[in-house]
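Just one protein chain is left out here, and the rest sit where they should.
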Amino acid sequence: MTELQYKETVVFERPTALTPTQTTYCPGCTHGVAHRLIAEVIDEMGIRDDTIGVAPVGCAVFAYRFFDVDFVEAAHGRAPAMATGIKRSLPDRFVFTYQGDGDLVSIGMAEITHAAARGENITVIFINNANYGMTGGQMAPTTLPGQKTTSSPTGRDVELAGYPIQMAELIASIQGTSYVVRRSLHDARNIRQAKKAIRTAFEVQKRGLGFAMVELLSTCPTNWHLTPPDAMNWLKENMLPVYPLGDYKIHDAVKSAGI
Amino acid sequence: MTELQYKETVVFERPTALTPTQTTYCPGCTHGVAHRLIAEVIDEMGIRDDTIGVAPVGCAVFAYRFFDVDFVEAAHGRAPAMATGIKRSLPDRFVFTYQGDGDLVSIGMAEITHAAARGENITVIFINNANYGMTGGQMAPTTLPGQKTTSSPTGRDVELAGYPIQMAELIASIQGTSYVVRRSLHDARNIRQAKKAIRTAFEVQKRGLGFAMVELLSTCPTNWHLTPPDAMNWLKENMLPVYPLGDYKIHDAVKSAGI
Amino acid sequence: MPAKGKIVVNDFYCKACGLCVSVCPTQVIQLAPERLNVRGYHPAEQFQDGCIACATCAMVCPDAAITVYRLTPVAEQEA
Amino acid sequence: MPAKGKIVVNDFYCKACGLCVSVCPTQVIQLAPERLNVRGYHPAEQFQDGCIACATCAMVCPDAAITVYRLTPVAEQEA
Amino acid sequence: MTKELIKGNIAFAEAAIRAGLQAYFGYPITPQTEALEWMSGRMPELGRAFVQAESELGAINMVYGSACTGARTMTSSSSPGISLMQEGLSYIATSEVPVVVVNVMRGGPGLGNIAPAQSDYNQAVHGGGHGDYSPIVLAPANIQELIDITYESFDLAEKYRCIVMIAIDGSMGQMMEPAELPPFREIKKEHPAWAIVGAKGRKPNLICSLNIDEVEHEKVNLRLLARWNQIRKNEVRFKEYYLDDADFAVVGFGTAGRIALSAVRAAREKGIKVGLFRPVTLAPFPEKQIEALAARMKGLLVVEMNTGQMLDDVMRFGKDLSPVRFYGRPGGVIPLPEEILREIEALATETIPADIHPRDLWFDRLTAELGLTYEAA
Amino acid sequence: MTKELIKGNIAFAEAAIRAGLQAYFGYPITPQTEALEWMSGRMPELGRAFVQAESELGAINMVYGSACTGARTMTSSSSPGISLMQEGLSYIATSEVPVVVVNVMRGGPGLGNIAPAQSDYNQAVHGGGHGDYSPIVLAPANIQELIDITYESFDLAEKYRCIVMIAIDGSMGQMMEPAELPPFREIKKEHPAWAIVGAKGRKPNLICSLNIDEVEHEKVNLRLLARWNQIRKNEVRFKEYYLDDADFAVVGFGTAGRIALSAVRAAREKGIKVGLFRPVTLAPFPEKQIEALAARMKGLLVVEMNTGQMLDDVMRFGKDLSPVRFYGRPGGVIPLPEEILREIEALATETIPADIHPRDLWFDRLTAELGLTYEAA
Amino acid sequence: MQNEIIVSGFGGQGVLFGGQLLAYTAMDHGLHVTWIPSYGPEMRGGTANCTVIIADEEIGSPLVRRPGAVIAMNKPSLDKYEQLVKPGGVLIVNTSMVDRSAEREDINVVSLPANDIAEQVGSSKSLNMVMVGALLSALPVFPLEAIIESMDIHTPERNKRFLPDNVKALRAGFNHSA
Partner (left out) sequence: MQNEIIVSGFGGQGVLFGGQLLAYTAMDHGLHVTWIPSYGPEMRGGTANCTVIIADEEIGSPLVRRPGAVIAMNKPSLDKYEQLVKPGGVLIVNTSMVDRSAEREDINVVSLPANDIAEQVGSSKSLNMVMVGALLSALPVFPLEAIIESMDIHTPERNKRFLPDNVKALRAGFNHSA
């Protein structure tokens, strides 16, 4: 039998909207996956020149190093306000915020809620990893009941610290939002769906349909003290029940735009 | 026929938990009704000695003058945080906040949401009058679409300023809340029901069942530029459709406590 | 036959908002046309019989200015 | 018959998190046991044939380190 | 152009619009709400951006975002609202984006009241947000000056890529005076090179206040200081009245300054050779001018609507070159010309003890007059 | 009691607990998060109140509420978080409730970095929130002092019904030193008469920062000032090293002060008669002591981890009585003993030009050394 | 030359506009003028007042403790300001809303039933104009015609229909006291 010769076709490669830079994320942290997905969407939509990112304070504080687009760095929690200011002054640019759960749910609750209520025409990518990664793994509003963190050393006590806030549900309940979904990054299938959602969220903005948020369940192997594969598993087994995946709001205008 | 002699029985009188002070509210403003109802509940439960009020910044900024109980005055929007501080240090006292829609929904969104999420064992009385009364009638997050205010002079434009936030619904969606209802103060029947709700909200606190909020639709004759009776009517016709009355959350624990 | 009653408005609190007037089912309240209270308001008053002690007025009064009495005929007197 | 493929891992980005290794349905990836990249990690590599170009590895790779190729037999060569 | 009778709050709002304001973000608070209300009508009507933010925190971060695009952007508020903006202001200063902020000061501290005050001098000039940075702080004293300063403030902010804060008090916000509004400027079409507008045809821009490497952040600090040194050199402003032949000078800014002017005139009528020095830039402070003034005068009277905040700067730069007396009314009280006249008379006749701080002397006088006494804690 | 090797962040947290802390509210921020983490374990275990707030804004207002009940209450944060607390701090100061706040300062302005810094001196001492008020500001320089000061701070806050701010830098928060923790104090059982605890057997109490009548609010301002005057009289603290026979003095607080101590020793070894003056209370500032020092010395060197914030106060109270030199490293850079030694040597040998501000001279030296140049704007 | 005038009364009596009219006229005559109201919650339901200062040089304080002239449209205003008018000054009292006479002898007190006069000329809303008219006759800061002209200039189109009544009221107040 003669040796076969093969033609190589690229099935998958690094998106060009990512800079050729090593990220600052820990090995196996799915912040990196989220970044890649956003970059893929920017590539596919061809909007690199018109996109402005708003980085949070959190592990993604250096997000601007990793995307090949104009960026600003918001104060902790205030990314939606900053994005509002940008979008109102440049209505034809794509503006997205990238925020963690401490940033978006805790300190930034007022800003995200009101950006949603105003129906700001922006895209919010919300990384829910059930703790404050950057500061070393403290309890977040999204920390699971009983979950041990450095500021809930005996596990989150719902009597004293309350229950997790389900942000996609909360934001979806606000009139004036157009597209609010929750996806997860714990395996390839879910990652593919997350990508679709991010694409939709940007398409919503392109058509001027208003506020879109994609909540992404994400791992924090370092502070969860798990290997990256175990962290994927932990997410699946522990976070999915508390944070059900799904489409929480798809405005009629989004449906009828067929995106 | 001889003139009949009558025995006089008091059917209704001013509650003693109100101080003998004229309020600072405009004639016909239902802030006054809300005050009276709270005072009645304090009287009926006999908790005057154990009650601590947290006044907002808004027309009710002087609330402390009108109640015969210990009071603190919070910064604009921060009453739930202040109440948290008080309640955590004095868990056996009754702590209530009294907040307007600018205070609670706008600037204080983060504080109310998180007090709710923590399930703070406090009672929140939330006066929704669809505008900022104290500062002269600006648009609030609760202002109706099309409603003219001094900061939405051509009527609230939902394209630019978004849609009203339905706070009872939003707070009810948060796990960890126990009792969240919306009532109205536009006529006697509804006022009676509002009173019952306030009573329940205090009973919830008494039993340590957690966060209770009563949203009260309220008039602002002055800034609505209506007579007090017309304001009652305007509320009924315009606010009720946007803010449906109802019980948005009655936790099982509340139900089974039979209150 | 509905109960018989009366109301007393405390001038000190009344701001003449007219809410009680507008809701009284028996229309027995008016804003005193001549009288002014210290704050310059024409306070509400029951100006004719017919109050049924339903307390509707008191319920809507934002200034807790109204006391409502039920009047029950005293049997002994008649005897 | 599944497609034939291959992957190339860019050492510069790889942090040896092992996610690609754990998800590859054909188990053709390993962390290079001997090799270290500039950051001190043992980077991932395809260590045997059998890749089906499913891109599952690339999909989970947080560092966008993997390029996936489909290999299609070049007909002419055979003729 | 003809004059209009115009209210302070409207005056600065309209002046900003005419200066080419592209975006306004604010939150209602007495006594500046009319500015926001004015903007709510005018900006949309002109097709420009207006958002009533959810809070002052929201507002300042919207301002931050908008200013990052190079758009002329402003906000206005009053004391408690300005306190809420301090984190944002520190970020903005570090990021070197031009921003104009108006503080219509009211009686503080705390919720205080809505009466006019000048007690945010220190916050604006010395403190405020965390870290080393300095905004330009301007204190006009009449409506025309308010208009002119607002109109120019955007140029200043852009020239130095810094925050310009206009500090007036509630009475300025509420007062009407005849004044001339400036012509409409064209809205800028070009974006500055540093602006965040999409990276078309270039590498991405970044606007950021973070430098995890402290050596880099030290450089930012030094750059801000270098800029500030230029501002100190170029932008000092002040007004002088009746100082040519004066033996004594009153020093006061904003409304306190103009009230003092009445007192100075009354004193002149009584034959006292007194003049008025009114700093217009509180930062950069007229350091040299105050030093020269102190050197020339037999005595200075500092008048403020606070407990003596600028006083410390006047003393610092006046360097004991002449004795200083202080008169302040804090908490929202407005000093009246008669009171200041009395102080001028005392300045001209009494000797000022050298070893007691003017604030302590004033405190004793004022509390005695008001009949207030205090026990030791 | 025996010594333990203890980290700054844990040290002040545990010292507060032993002082009878009843409630802690905070929000994570590097480099003080370990204090919050410590509290999250210890407070609930002792049956005391702990809440990780939704933000620093939430935290300070929880602190406000808790302190209104008379409970010993504290929070801790770092620079940007402290900026977010400014409105709340102004309210608390006006309401005269005792509160302890720890600021573990980091490189600013803006998001800056998490390296140690001292650049919130002005915010703490001069500015910060709106209106006229002054917190007590304490700057310990080692772990034992941090413990002792924290332990005592609650008494101080209660005595004067004021805010006590403890200002340390990130390196103090992270450093370990042997130190002795104080004994546990009993939790207070009694509530102060002014506290909000329910009006049993009395008329209602009110805690409020509002006085719509400005004349009343002026009285509050004057009462706060009267209190402050007492604090100025009673509470000034400082440390002196090798000053007895000194010709020159270094002035530095906190970590900058202790680093300077190494430099002073090295200079002494070289025969330079130099000592160290370390203010412990930044407010009230050791005004008289600085004046006396300036009068005695041939020259002063001010060392700070900022661009010269305390410098202005040293010059103000030093009154040109001796020439002043400045050395600062802003933005998170820590000055090293060698650098300070070099400055001391220069102080002892070079003449300082009288007409140029020490900050300007330092700026030129430092930027030249770092090779930084600037164009005019 | 400096005139300090306080206009005071209940909210709704046209206090602020009364003062503004004086300010407009001063402006139209090239004079310096300041107008400043009391503001905020104290206005709600309570009294309102504004201070107008008219001068021929840059105005210092926009507020005075002792005004040269006061228009008191109701009793609280009379009570508050009577003692403060400068000796030799002018006090205009609306007797329709005041049940006592002014006590000062060292000032020029003009009393008139302004509500009644306003109603006579056609509109009770013009009460403020009656009072301003009366002030001008007692303190001729400007000729009456100057005020009328300025009112014409500065009344926005949508309010022009009130002009005739206002002019009538001004003249009536002026003449009543003349």
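Labels A, B, C, D, E, F and G are assigned to the chains in the order they are written; within every chain, residues are numbered from 1.
Criterion: a contact is a pair of C-beta atoms (placed from the backbone, for glycine too) under 8 Å apart; a residue touches a chain by one contact, two chains touch by 3 or more.
None of the values given here were measured: they were computed from a predicted structure.
If you put the hidden chain back, the residue from F:L261, F:V274, F:L311 or F:L366 that touches it is F:L261.
Here one chain is not drawn; of F:N122, F:S171 or F:T281, the residue touching it is F:S171. For chain F, the residues touching the chain absent from view are 3, 5, 30-31, 113-115, 142, 170-171, 174-178, 255, 258-265, 334, 336-338.
Basically, only the chains that are shown with their structure count from here on.
Legend note: the chain whose CA centroid lies nearest the centroid of all displayed protein CA atoms is E. Of all the chains, the one whose CA centre sits at the greatest distance from that of chain G is D.
Each chain gets a centre from the mean of its Cα atoms; for chain B and chain E, those two points are 39 Å apart. Multi-chain contact residues of chain F (touching two or more other chains): 51, 54-55, 57, 80, 87, 91, 111, 208-210, 212.
Touching of two or more other chains is recorded for residues 61, 73, 75, 106-107, 109-110, 113-114, 118, 141, 160-161 of chain A.
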